[in-house]
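To keep things clear, I will list the structure first and then write my remarks on it.
Only one protein chain is missing; all other protein chains are in place.
Note that the chains are named A and B in the order they appear, and that numbering of residues resets to 1 at the start of each chain.
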Amino acid sequence: MTGFLLRKTGAAIVVVLAVSVLVFLGIRAIPGDEATVMSDGDPTAIPYYRHLYLLDKPMPVQYGRWAWLALQGNFGRDHSGIPVTTTIVQRLPATFELATLSLLLAVLLGVPAGVIAATRRGKTTDVGVTGTAVVAHSVPHFWLGLLLIIYFAVDLHWLPATGYVGWSNPVENLRHLVLPVIVLATGVAAGLMRQTRSAMLDSLGADYVRTARSKGLSEWRVVGRHALRNSLITVATLIALDFGALLSGAAITESIFGLPGFGRLGLDAINSRDYTMLQGVVLVTAVIWVVVNLFVDVVYSLLDPRIRLTAVPR
Amino acid sequence: MADPLLRVSDLSVRFETEEGPVYAVDRLSFSLAAGEVLGIVGESGCGKSAACMSLARLLPESATITGVAELEGVDLLALNRRELRKARARDVSYVFQEPQTALNPVLTVGAQIGEVLTATVGLSRRAARARAAELLQLVRIPAPESRLDAYPHQLSGGMRQRVVIAMALACEPKLLIADEPTTALDVTIQAGILDLLGELRDELGTAIVLITHNLGVVADLADRVLVMYAGRKAEEAPIADLFSAPQHPYTIGLMGAIPRVGAVDQARRRLIEIPGRIPTLHTLPAGCAFSPRCSRADAVVCAREPETRTVRDRHLVACYHPGGAA
Partner (left out) sequence: MSVAVDALETVPAINPRSRRRRLLWARFLRRKLAVACLVVIVFFVLAGVLAPLVAPFGYKAVDFEHVLAHPSWRHLFGTDYLGRDVLSRLLWGARASMTVGLLATALGMLVAVPLGLVAGYYGGWPDAAIARGTDVMLAFPYVILAILLAAIIGPGLTTAIVALGIAAVPRMLRISRGESKSLREAEFVPAAVASGAGDVSIMFRHILPNMAPPLIVAATLTIPNAIIGEAALAFLGLGIRIPDASWGIMLKDAQSYPQDPLLAVIPGVAIVLIALAFNVLGDALRDILDPKLTR
C-alpha cells in the first residue's frame, strides 16, 4: 500500500507543478500587463511598475519567484491592495458550506435511488428513476436556479433570492442556502444515481454474487453484504470526486445567488481585470482538485483489501 | 436403480433471443444415486451448465425452465423462494468454474464460509469460525486457522478452488454440482482437486455431478457418464462401458480425438477430427442434431429426432445407428 500511495503522491506533485506552469504562462499570455494597468496611462511610471512586478526579469525567474511565494501561501495583492490569500481564505467557508450541504443532499437522494433502480432493473421503478436522472442531467443548473428564484423568491417570497448570512444566525444562513443547495444537489444526485446503479449492476452480475445466491443466502444479504459492499468502494470515491468538483466549480451558482464564495472569485477577477487575483484563484482551484483526488486515492487504498494488503509470502 | 437421489425428467431450458426462442437444454432426463458421481460431458454450449444451473435455479430471469427435477422426491423446480433458499443452502451446492471470481474480493475467506453457517444453520460466530476451520482442513488446506482471515487474492488458484469447495460443503449437502472445477486451473493442480472430490465422495457420501468437456477428467472420477450434444442427451453409460464400447458416433468421435501418448501404432495414428462445426442453437436440423456431421446419416435420421434406447446394460443412446467404431 505504501508503494501505491507514494506513486500517487508523486504523480500529484507532478500535476501541481505542471498546473502551476500552465497557470503562470496563461496569465502571462494575457495582453496588457500589470505594469500598464497600474501605471494608469502614465508612461514614465511603467518602468517602475515593471521592476516592481519583476516583469523585466526572464520568465523562469519570474516563475520561480511566484512559485516560491505561492508555496508560502503568498499570492500577492489584488488591485485594492488586499492580499489575495486573505480574500481567498475569507471566501472559502461559504463555498465549503454550500458544497457540503449539496453533497449531503445529493448522496441522500442519489445513492439509494441508484441501489433501488439496480435491484429492480427493467421494471417501472427503474425506468422511472433512471428517466428522472436523465432529465435532471439535461437541465442546466443555472436555469433551474433562475426558475427557483423567480418562483420561490420573487413570486412567493418564501425564500430570499440572493445573499448570504453567516453561521451566527443559523436559520437565516440555511434559508439563504436552500435554493442554491437544491440547484447543485440536483445535478450531482443525477450523476450519482446513474453511477451507483451502474456499479450495483456490475456487482450484481458478478460471479461472487451468483455464488452467494447459490449458498442460499437471503436476497437482502446478497445485495447488502456482497453487492453493495463492493459497489460502495467505487461510489465512495465518486462522492469524494463530486465534492472536489463542487468546491472548485460552483462559480455560476454562487454568482446567481449572490453568495460570497470562492468559486465566484474567478469571475469577479476577470470582470475587474485583476490578474493577480485570477492567477491565485486558478492555481488554488487546481490544487484543491489535485488534493481531493489524492485524498480519494488514499481512501480507496484503505477500503479495497486488494490494495491494502499485499500477497501473503509463501 | 433403487430410488435415486435425483431424478430429472424432461428438463428444458428456453431462452428468448432476438432471433427467436432457443432451447439450451432440450428434454433432458437422467438420474443420480446417493454417493454416485455422474459426469456430464460435452463441448461448450451443449447445455451441460445450463441444465445443472437450472437445478439450483441460478439462471437469469430470461430463462424459462420446464420439466421436473426431484431431489429425494421434492421437485426443485417448483419450490417457492423461501424453500428454494433452504434447498440451496442445505441440499444442493454448486461449485463454479472460475475460483478467482467466485469469491468476494472484499470479504475474508472465513467470513464467506461462515456466513452460510450463521445465516442458515444459526451457529454463533465463534462456532461458525471453528466449523469453517474444520472445513478448510477437510479440503486439505494447510494451516487452516491462519487462512480464515486471508482475502481471496492472497491465495493461489488451487487453494481458492478448495475454499469454494469448502463453502459448498458447509451445510453437508446431498448433491454437489461441480461445473468445470478444474478447467481454470493448472494441469498439475487439477489432479489434486479431482482427488479431493473423490475423497469427499468416499468420506461424506455426497453425490456429485461433474461437468466437464475433458474426457480425461471424467475417466478419473465418474461412475457414470452422460454425453450431451446441442442440448440433448446423446449417450449415457457406466464409465468403463463408455470407454470400451462407445455407441453414439459423436462419442466415438470424441474418443478418437483424444491424443494418446505411447499408443502402440503411434506413427500411423492420426487424431480423428469430427468434421463440421457445432451448430448454433438457432439452426438445428429437423432430425438428429448431429446428422450434418455424421457419416451414418441417412434420410430417416434427418427427418426425425432419434428416441433414446437402451442398447446394453444401463447403456442408453439416442441414435438410429448406434454401434462400435464406424
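Just so we're on the same page, a contact is a pair of C-beta atoms (placed from the backbone, for glycine too) under 8 Å apart; a residue touches a chain by one contact, two chains touch by 3 or more.
All values reported here derive from a predicted model rather than from experimental measurement.
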Discussion item. Using the touch definition from the top, which of B:4, B:292 or B:323 touches the missing chain?
Written reply: B:292
Discussion item. Which candidate, A:1, A:61, A:108 or A:135, sits in contact with the chain we can't see?
Written reply: A:135
Practice prompt. Write the list of chain A residues that the hidden chain touches.
Written response: 11, 14-15, 18-19, 22-23, 26-27, 29-31, 134-135, 137-140, 142-143, 146-147, 149-151, 154, 245, 248-249, 251-252, 255-256, 266-267, 269-270, 275, 278, 281-282, 285-287, 289-290, 293
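As a working rule, only the chains that are shown with their structure count from here on.
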Item to complete: For chain A and chain B, let me know how many angstrom lie between their CA-based centres, rounded off.
Response: 52
Discussion item. Residue numbers of chain B touching chain A in their complex, please.
Written reply: 56, 58, 84-90, 93-94, 96, 98, 101-107, 115-116, 119-120, 150-151, 153-154, 164, 167, 170-171
Discussion item. Looking at the complex, which residues from chain A come into contact with chain B?
Written reply: 206-208, 210-218, 221, 225-226, 229-230, 233, 304-306, 309, 311-312
